[in-house]
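Have a look at this one before I ask anything.
Note that one protein chain is taken out, while the other chains of the complex remain in position.
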Amino acid sequence: MKKLFMLSTLACVAMGVQAQSSVTLFGVVDNAVQNVRGAGNGHVTRLVQGANASSRLGFRGTEDLGGGMSASFWIEAGVNTDSGAGAATNTNNQASGVSPAAGGGGLTFNRRSTVSLAGNWGELRLGRDFAPSYLTLSAADPFGNVGVGSNFNLLGALGTSKGAQTGVRVSNSVGYLLPSNLGGIYGNVMYALGENASNAPGGTSSDGRHFGARIGWRAGAFDISGAHGRTTLAAGDYVQTDVAGSYDFGFVKLMAGVYREEVRAAAKGRADSWSVGATAPVGAGLLRASYTSTNQNAEAGNNDAAMIALGYVHNLSKRTAIYTTISLIDNKGASVLYNQGRAVASPGGNATGLDIGLRHAF
Amino acid sequence: MKKLFMLSTLACVAMGVQAQSSVTLFGVVDNAVQNVRGAGNGHVTRLVQGANASSRLGFRGTEDLGGGMSASFWIEAGVNTDSGAGAATNTNNQASGVSPAAGGGGLTFNRRSTVSLAGNWGELRLGRDFAPSYLTLSAADPFGNVGVGSNFNLLGALGTSKGAQTGVRVSNSVGYLLPSNLGGIYGNVMYALGENASNAPGGTSSDGRHFGARIGWRAGAFDISGAHGRTTLAAGDYVQTDVAGSYDFGFVKLMAGVYREEVRAAAKGRADSWSVGATAPVGAGLLRASYTSTNQNAEAGNNDAAMIALGYVHNLSKRTAIYTTISLIDNKGASVLYNQGRAVASPGGNATGLDIGLRHAF
Partner (left out) sequence: MKKLFMLSTLACVAMGVQAQSSVTLFGVVDNAVQNVRGAGNGHVTRLVQGANASSRLGFRGTEDLGGGMSASFWIEAGVNTDSGAGAATNTNNQASGVSPAAGGGGLTFNRRSTVSLAGNWGELRLGRDFAPSYLTLSAADPFGNVGVGSNFNLLGALGTSKGAQTGVRVSNSVGYLLPSNLGGIYGNVMYALGENASNAPGGTSSDGRHFGARIGWRAGAFDISGAHGRTTLAAGDYVQTDVAGSYDFGFVKLMAGVYREEVRAAAKGRADSWSVGATAPVGAGLLRASYTSTNQNAEAGNNDAAMIALGYVHNLSKRTAIYTTISLIDNKGASVLYNQGRAVASPGGNATGLDIGLRHAF
């Protein structure tokens, strides 16, 4: 999605050292007109960022240390490019750590903030990064987990409703990633700290601690992975377990996944979900479609739903596209939990969303 | 004001693609010692940013899409370079949308945050940008609407006192700009969303919606434009209507404008203003002077005033200058509304301001 730019060091003067001394500045500006509607609750038309690819500004670079070793950094900030505001991060993987506290405003490197040491043994990575479980959760979504068609509208709803902070990214993490030379096998493990004191009250000393692992296999047109993540919380651990895969036939790419989301409180809430999706190139464009279904157990509240999403991306270049997406969420039973941004007020009511936008990467 | 810098992509290696893959990093750091004094209320001496040109950091770029089409982005953050703090933006064009809520702190791309698609038919631009009416309001101010000499001290006072958020920039906008090949005719229209729900209480569903339009003509030394902007607010629409022009005789450039600012509440407050200004090059320097007068109707409170401002900018290069400005605001009748940053406490009292600063653009 991102075309990269080298900021050349002493360009033209010292070409020989260029490779080992570069910083890449990159980003996306993606704004869309969006209409979201929740049954019994009217609708909102708004300008949003990132309905095709999240708007961002980032800086990254790699240094060759010799002997197959390298060091690298990556800091990447979400930008609400509809208004210029920044996006919030989280400092301790708990609800108390949302920063800025008011829920956004100033720029933070919320999307990624890491330093790494890598070799043929793999990569050690420290900082804020994707939860391994999220990498699999999002792998089978033709809409890239953004915009009105994102299957995160359904797959992340249980955790979001319980205030979980680690469904997508995790701070204070120490991660290890497999090297890229394992015949298509890839994977990573992450351990992240909640940073509570050992004598924290009410058994909360481990709150915000996160462990995640992911393993996958990629071979030609085929790709599959499974992942698991657990965030320790005295009020009930938050657990995700996902398997997702895809096969690219060329004229169409098919993808599917199954997902389990759990809150292990006294009442062990659980949501079991699955999704299927497809993308198909059509000239300079790309058709996208998905169907997602989620079913909660009684402890979670029996909030079931299904979502269908359709979209088209018209590429003006590799970096620039215009696009549109529509989606319909069917809340089952008395559920009002699921929507694209406008809450549903009528029990069992539908929610709809429409995006029309312009995305430019740099 | 800004000298631009190309961050070359694969510089020297792939010169042929350089034009289509560049990001420009740009900015201004301008700090000044400022003394502001309000009658009956003492004075303050402080270091301020942007008394000649607003301090900022920005990133922008353009991609050639072929066939006369191009895509571009522009994200630009205000920086309070006296302390390093960021500047606030607004997420919904209403008083509730100031972000960060506390009125500043973290960096935001408050000055501009847009993605564009352009062709010989003009430009479509999405995001946060100048209100069209502001472009004309500021066109005849020799002080560029910043520092103690800014005529916005008078021209924006009615809206500011009523909490209007759209006097300068507007978020969530969809804009169209005329192409540059119309024989000197230029102009743009903007429609921006307040992002309230259709069932918002108290008739506020349209609050923060903004419509603006501007048309102008530039020919040689001559430039004139007119603009209109209206922000919908249940408490009373905020409306600006401006005409401003300039003529550059070479040894002196003269400028003048007339401005109407309205708050269409039950009591239809209105301020009618005019300004004249001049700049004159003197060797490496530039003399600047302006006179501005504003008159409110009874519904707005009869707060009338006049301001005279004088300044000198000594250019050390195209990018760097030292400068000084003085201004006097004469509050008429019982007005205490107008000042350069230190409120007036004595009815009808004067306010004065002095800037001495250093501006560097990059």
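Each chain carries a letter (A and B) given by its place in the written order, and its residues are counted from 1.
Heads up, the rule we're going with is that a contact is a pair of C-beta atoms (placed from the backbone, for glycine too) under 8 Å apart; a residue touches a chain by one contact, two chains touch by 3 or more.
Not measured: the values here are computed from a predicted model.
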(request) Kindly state which of the options A:Gln34, A:Asn52, A:Ser173 or A:Asn303 is in contact with the chain not pictured. (result) A:Ser173
(request) Check each of B:Gly42, B:Gly202 or B:Gly250 against the chain that is not shown and name the one that touches it. (result) B:Gly42
(request) State which residues belonging to subunit B touch the missing partner chain. (result) 3-8, 11-12, 15, 25, 27, 29-33, 41-47, 57, 79-86, 100, 102, 104-108, 316-317, 319-320, 322, 342, 357-360, 362
(request) Over the whole complex, note the residues of subunit A touching the chain we left out. (result) 7-12, 21-23, 25, 59, 61, 63, 65, 69, 71-73, 75, 77, 86, 88-92, 97, 99-102, 105-117, 124, 126-128, 171-174, 192-193, 195-200, 205
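By our rule, only the chains that are shown with their structure count from here on.
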(request) Go ahead and note the Å separation of the Cα centroids belonging to subunit A and subunit B. (result) 37
